[in-house]
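Here the complex is missing one protein chain, while the rest keep their positions.
Showing subunit A:
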């Protein structure tokens, strides 16, 4: 498909309780590439196969969770148009100047009805993936270091007003609904999976009474064997695992959920099918089958999935 508008998840800024403990986890165990530190003390990372300077930022704070989640858009004209569209829709936006984040251009930030801060930006310095741009090599040392995901894939965010969030993402930002779980009475959606391209999801939301909560950020692996290898690496390093390795019913992706040292859940994910925006009907799970949606082999709705967030 032609990629226009919002292209993909671009960055997530996460709060950690102990910065160096967090750095050791994301750099040495997950295997992200550290790309810089700024005057605020934030530490920047990218996944090895991402070309842009950063996709995952750690900030030390006294409570864990998500500061903001950003999407890269096609160009500056698109950024300006989406900013105007958001304002016309009644969403208050804020412009954050270029350079506030390392190697990152101007950002448009806004709060969505679930209480999360979402950002759009068009410019971020391309630093490459280390394989070269002419006659590139297939892999580098960073692609074998730690779990070594290829990119930041998506996030699942918990908060109220999922219906209003869905409306904003589909009517203003150009996302489409790929899958959903119905509320117990079947009248609404308790969880939604949204795509801006043809990945099975770029962001997901689940209904939760407290606003602004992080369920997980997800990092993409390329094979099921790499997911199993990730499980081994987690066990070697005593990383607390929540669920998996297993396969989701929702998205058909393969997964492990685990926690970083500050209690932020992260996912190592691969697979899923390839939806396109002409898929008019979202795949639908009834609430009583949510367990299969989460853990397809065990058909089990793990309590921690519903209750543990940061």
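Note that a contact is a pair of C-beta atoms (placed from the backbone, for glycine too) under 8 Å apart; a residue touches a chain by one contact, two chains touch by 3 or more; residues count from 1.
In the analysis below, contacts and distances are computed from a predicted model.
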Fill in the blank from the handout: Of "YeeE/YedE family protein", "2Fe-2S ferredoxin-type domain-containing protein", "4Fe-4S dicluster domain-containing protein" or "Branched-chain amino acid ABC transporter permease", the UniProt protein name belonging to the chain not shown is "2Fe-2S ferredoxin-type domain-containing protein"
Practice task
Would you indicate which residue among A:2, A:63, A:88 or A:187 is in contact with the undisplayed chain?
Solution key: A:63
Exercise for the section: Based on the whole complex, identify which of A:189, A:264 or A:292 touches the chain you can't see. Expected result: A:264
Handout entry: Hidden partner chain, touching residue among A:17, A:91 or A:190
Key = A:17
Fill in the blank from the handout: Those residues of subunit A that touch the unshown chain are 17-18, 62-65, 240, 259-265, 303-304, 307-310
